[in-house]
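Down below is the structure, laid out as structure tokens.
Here the complex is missing one protein chain, while the rest keep their positions.
This part shows subunit A:
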Amino acid sequence: MLTIKDLKKSFSQTGAPLINNLNLTVKAGESVSIQGASGCGKSTLLSLIAGFETPDGGDIAVNGLSIASNSKLDNTFKARDIDNFRKQHLGIVFQSFNLFDCFNAWDNIAFTARLKGNVDNDYQLALMEQLGILPLAQKPLSQLSGGEQQRCAIARALVHRPSLILADEPTGNLDETTSETVSDLLFKTCKEANTSLVVVTHSQDVAVKADAALRLHKGVLESVNCESPEQTLSSPIAAS
């Protein structure tokens, strides 16, 4: 479960607030899509959740483990701990897939599980089967299409059974049809794996597939259909 409380982040150069007292709660198996204008802070929000950047204020907690506030206030939570947190609890899906060109599809997907040390070949096979990429397992990346690569990236993000998946424009580099298929698979597999999902996207079609479709505007999250975030999710989401 992801919990964000009173998160603050300003532009480092101008000091203008980018994220201002943002609140969000996503329970296990639930998904949230975040839309917004370019430069409104969507990717920054994901970076803060992933621990790539440190917030100016507020708290981010995954499964009760507070990352952001600890990283600032508690010296014991160091860079190594954040690395470890990502390895254990986080799965990331990038817009440009970011697979390793030195590996084939199977090894790319298995990488995160091997990193975490919980390799489960049956689970990986099932995931790949579910995503329709099992026949591509031994193929080098150069022989895979964009959609196939993104499906591999989704499998890589899920294979080590993380608590939370962050997806930054997962369909940004794909055509409409492929985008539809990939986003369906992303939401479906996350749901089945009981993993929380936060998707940043410009695509309305993708956004509506999430349990809650939110928009980042002036540093705060608001519901796309003007309902309160609490109403869009089965569990309460605080967004302000």
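Please note the rule applied: a residue touches a chain if its C-beta (ideal position, glycine included) is under 8 Å from a C-beta of that chain, and two chains touch if they have at least 3 such contacts; residues count from 1.
In this section, contacts and distances are computed from a predicted model.
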| item | value |
| --- | --- |
| UniProt protein name of the chain not shown, from "Na+/H+ antiporter subunit E", "ABC transporter permease", "L-lactate dehydrogenase complex protein LldE" or "Porin family protein" | "ABC transporter permease" |
| Candidates A:L2, A:A110 or A:M128 - the one touching the absent chain | A:A110 |
| Touch list for subunit A against the chain that is not drawn | 43, 46-47, 50, 52, 79-80, 83-88, 90, 92, 94-103, 107, 110-112, 114-116, 119, 141-142, 168 |
